[in-house]
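And now, chain A:
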Amino acid sequence: MTHMLWVVLLPFLGALCCLILRGRAVAGTGILFSLAVLAVCTNLLPGIWTQGQIRVELGGWAAPLGIGLHLDGLGTFFLLLTAIVGVLVGLYAAGFFAQDKKHNAMGRHFWPIWLLLWGGLNGVYLCSDVFNAYVLLEVTGLSAVGLTVLSKTTASLVAGLRYLLAAMFASLMYLLGVGLLYAACGQLDFVLLGQDMTQSPATLTAFGLMVFGLLVKTALLPFHFWLPPAHSSAPAPVSAILSALVVKASFFLLLRIWFTVFPALTGQAGSSPVLPPGLFLGLLGGLAVLWGSLQAVRQIRLKLLIAYSTVGQLGYLFLIFALLSVSHGAGGGPSGATDWTAMAWTGTVFHVFSHGLAKAALFLAAGCLALAMGTDDLNAMRNIAGRMPVITFTLAMAGVSLMGLPPSAGFVAKWMLLRAALASGQWWWAVVIILGGLLTAAYVFKILAYTFVPSQDETVPLRPVPPAMTLTALALALLCAVSGFRAEEVIALLPHGLDGSPLSAQGGSP
Partner candidate 1 sequence: MSLAPIFDILLITALLLVSWRLLGNSDLFQAAVLFISFGLFLSLAWVRLQAPDIALAEAAVGAGLTGALLFATLKIVEPKQGRSKNGAQPKSCRLDRAAECPGRMHYILASIFVLGLAGLLLTAVFSLPDTANGLAGLTSGFLAQSGVEHPVTAVLLNFRLYDTWLELGVLLLALLGVLGTRDRLGPQNVTAAQPPNPVLSWLVRGLAPFMLLATVYLLWLGDHAPGGAFQAGVVLAATLVLLWLAGLGSVVRMPRHAWLFSLVAGFSAMLVLALCTTLAPDAVALAYPQSWAKALILLLESVATISIGVILASLTVLVLAGEGEANGAGAAETDGKNGM
Partner candidate 2 sequence: MQTFYLGVAAFLLLTMVVGLIRIFRGPRQEDRLMAMQLFGTTGVAVLLLLAAAFDASSMRNAALIFAVLAVLAVAAYARGPNRREKEIK
């Protein structure tokens, strides 16, 4: 078994190689390292499978003094998603940045920054230290901005700056929280903090600030303003990375902060606050589902539509806070509580997975379309279905998963969430889920409708799209569908052992 640090170290090494090399070697090295990272991540799986969780102390200093790395089932899952999407987007990027001289220059910068970002993301999934998490948030934030502005258009520069300001603000709020937390508790490790967490004004404020910062980073509804411009104006592979992976990292940290560091404050350890903070997050999440999807329906530019769809789909993730905040409220909760908490966890994690794949597929397909037609205006897409059937098929497959229709991973995720909502007696979340699905269907059909409309005027000549690009987009969409067909296997693959949180109760097989 390889050392856990390798999932951080290897992308960093790749980034340095890409930085020093020139010409065609850059993309080749990048892909090579992507495959290596995927291999290392897969290699960690057996260890998690047998031991549940792995912990390593860096530098040989035990937790309160040094920094620990901590990997459990949840983290492994995020690692794997990042690796799968990362490899495919890397293959796509090799074709995308080989188009012409200008894109070549972009690709020259893309690879080092993307690999550094990847290392940062992997670091987040191994993280077990609140301050270390701050540094990692900065690594991911700065590299995400660096990728956003690569195309150098005014729109992307403005969006990137806005993104940078929002990210800096978010991490500073988080840092203020860390400062208060350290002043009150005197240590920084997730697990140690969680063990002797007490309620005091200082810890409550720290909790609020840290959660606030992470919400801004995850673009939950009132703080989503930076996301659509940034995600829609970046180059296509970057949009895929930002939407599918980067926002998930801060969500992952939010899960950690919520369930590991502050279990005493979030009603996990039995004590129930009057208004569970989880309910508040769930409410915002529900609003985000509806608002984001509505905005997506109104868009006329494909990439902006997909970006708003991200705002909506991220909302589903926050339902888990509301679902789980009730479970421990009235002493024991309804019968079979562990059953549906496990379902809520599985649904959420599965949604992360399916949304990551589907959204990456959508952005990559949109990139292919934009390359072929020179624009991503929906009006220009008339009759594209006949002329680019593979891309249209990709759009449809990914759309089906977003809607949550049966043969897809998205269906499994939403089905699980729906059942968890109903089983816990919180039917109103079920309404939100169904309404969100309907709105999603509206914008997915809007895209498809445009592609099937026959065009009156003479057909615009299409630029050829490298098959590597088309195929990677298709592969992502197919992967999403297949994992829906074979949902039980994937659920069984969901590594278990989620350190005290209810996923551990779920076991290996459904």
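Keep in mind how these were chosen: all candidates are chains of the complex that A comes from, given by their letters.
Throughout what follows, a residue touches a chain if its C-beta (ideal position, glycine included) is under 8 Å from a C-beta of that chain, and two chains touch if they have at least 3 such contacts; residues count from 1.
Predicted model, so just to flag it, every value in this text is computed and none were measured.
Within this complex, chain A is touched by candidate 1 out of 1 or 2.
For chain A in complex with candidate 1, the touching residues are 3, 5-6, 9, 12-13, 16, 19-20, 22-23, 56-61, 64-67, 101, 104-106, 108-109, 112-113, 116, 119-120, 123, 131-132, 135-136, 138-139, 142-143, 145-147, 149-150, 152, 157-158, 176, 180, 182-184, 186-187, 200-202, 204-206, 208.
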